[in-house]
Each structure stands twice: as C-alpha cells, then as structure tokens.
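Sharing a structure with you now.
One protein chain omitted, others in place.
Presenting subunit A:
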Amino acid sequence: MSDVDGRSTTSAQPVDVLARAEAEVLEAGRGLGEGALREVLSLPDSRLPELLDLAHRVRLRWCGPEVEVEGIVSLKTGGCPEDCHFCSQSGLFPTPVRAAWLDIPGLVRAARQTAASGATEFCVVAAVRGPDERLLRQVRAGIEAIRADEVTRELNIACSLGMLTGEQVEELAAMGVHRYNHNLETARSHFSRVVTTHTWEERWSTLRMVRDAGMEVCCGGIIGMGETTEQRAEFASQLAELDPHEVPLNFLIPNPGTPFEHYPVVEGPEALRTVAAFRLALPRTMLRFAGGRELTFGDLGARQGMLGGINAIIVGNYLTNLGRPAGEDLDMLAELNMPIKALNSTL
C-alpha cells in the first residue's frame, strides 16, 4: 500500500498512481500531492488515454459538465517595465510589439465581441507592474461603460493589472470586479529564471489580498518555459495550496524578440499529460485552456484537452496573439455535448 503521495506504507507492491488517483481524487475529491503528480507526469504515452479519461471523469464529478467561456482584451499593451522572459510586451526586449492604449469605445466593442460569442466572462488586462491612477481611472470608466451598454451589461468582469496594493484591491472590488487574474506563471523554484524584476512572493502577496477582499482568485501559468517535470508537479502543488477559483493554463508561444523565442513548442502528448495532471491536483478548480493551445494542440488536441480535464476556455484572440475564431470552439463544445455556462448560473 502507499498513500496518495506515493509513499510506501507497507511492504506490498506499490499501487499504480492512477488507481490511487481514482480512489483519492475521483472518489474522495482530494487532489494528488507533489510526489504522485511527478509519477503522473512521467507516465508513458501509452497510458495517456487512461489518464485523460480519469481526468475527465474527475472534472465531471467535481465541477460538472458546464464549460465557462471567456473573452480577453488588452487595455494597455506593451511598454511594460518588467522582464517576464516569455512576454512580447516587456519594454526591455527587442520585440515588434509597440505600446498601445485602448480607448473606452474600443473596450466596449471588445466586450460586445465577447458577449456575441456567448461568453459570460470578460477579462480586462494591462501590461504593467501594477496599476497607476491613470490606469485605474480607465478601468473604472471602462467598467461603467460596459455596464451601461445593453449588450454587455450582464458580462462578469475580471481584471488583470499586475501587482496591487491593499487599497487598489479594495478599489477594484468596489468597482464590481468579481475575479482578479494574477498568474504565478511557474514553480517557485523556477520563477527567477523567468522573471528577475519581481519575485514569486510578491505575486503571492497580491493573490492573498485579492482573496481576502472577497474577489475570486484566478491564477495559473505557462507550460514550456524550461521547467522540469518535477517543477511542473511543484507548480501544480503550489497552486493547490493557493486554492484559486480558476487556473488558466497557457502553453508557451515563443514570441520573437523575447529571451524564450527559441524555446520549442510543447508537444501535444506532453501538454495533454500536463493538463490531466493539473486536474488531478485541482479536482474542484476551474481549469481553463488559455494562450498557446492552438500552436501546441491543434484542433484534435483541443478536443482531447476538453475531454482530459479542462472545463473552461478563452475563445477568440488573446492579448497580442491570435486565437482561432470563437465559432470553431463553440462548434467543438456543441459536438462534445458540453453545455456553455450561462450568465444566469453565475449571478
């Protein structure tokens, strides 16, 4: 026998990790620990269908059949003072992305595009270390305009504006921001190889304040930034400790001009194994397909991911990269008989 983390408790043959996951995650709703996640991430491709099937059943059991659909837009693009090595919006790297500022009518148009896709979530993002007064004024005016528009007024609004002070957290909550995104991006042990201008702990601090203010916490990261399999397991465990409402899973797009521009794209089977492992670490958490999935998975892989633990999706384009048309993802969900979470179920 062995416990859920793979530690041997008797002299008997160790129980297969998926059998343990079936009992602990599927039946009891307890996420796998870091040791067991390492085993899952090391499973051979031949066991991938079995792993994905288990992850899908865990998702259905603990999250239900609905899929949450979200659109995102960049309110302030480029010129960021931080050095996140994956990001084409850092002002410290020679990327082709120029600074841009979306005006309020443009923000409402983006919200309308999101509403037209059937999404319930609209996330407003800015490439900043943290918001200044000008940005917060723009966010406030944008939220008021979205709420005043008959097409977009029902959308749930999330924000991603970097690191916050306690006062800014309270201000955003008072504006009606129901969820705040701030990604830890990668395992704590790998973070300093991805970002040097701030720390993992600073991000953690913002997330705790968001939680304390009563906003939903959205926190995920990017797979494929040179982390080891062990660090992926570590990252999933750290997210489980945080217990966010939502975890967006991105896959690295090696953007030109960034320090990671020559990193290889994560291969499909490895990415699917990662998706399933994160589901087994976070059985009750919303797990969202985010940026890079088109490049990593293609059409077939996206379906496999939706049948391998994912229960939320960003549709349409991303912040600086293009996604596939929202209609293609909605058609896929219809073919998979996966209902889209309705607005009235989130209010």
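Everything that follows uses one rule, which is that a residue touches a chain if its C-beta (ideal position, glycine included) is under 8 Å from a C-beta of that chain, and two chains touch if they have at least 3 such contacts; residues count from 1.
Definition applied: contacts and distances are computed from a predicted model.
Going by its UniProt record, the hidden chain of the complex is named "Biotin synthase auxiliary protein" among "TROVE domain-containing protein", "Energy-coupling factor transporter transmembrane protein EcfT", "Biotin synthase auxiliary protein" or "histidine kinase". Within the set A:T114, A:Q138 or A:N250, the residue that contacts the chain not displayed is A:T114. Contact with the undisplayed chain is limited, among A:L48, A:V97, A:I222 or A:I340, to A:V97.
Screening A:G35, A:G106 or A:G130 for touch with the missing chain picks out A:G106. Although one chain is not displayed, subunit A still touches it through residues 71-74, 77, 96-100, 102, 106, 109-110, 113-114, 116-117, 253, 255-256, 294-295, 315-322, 325-326.
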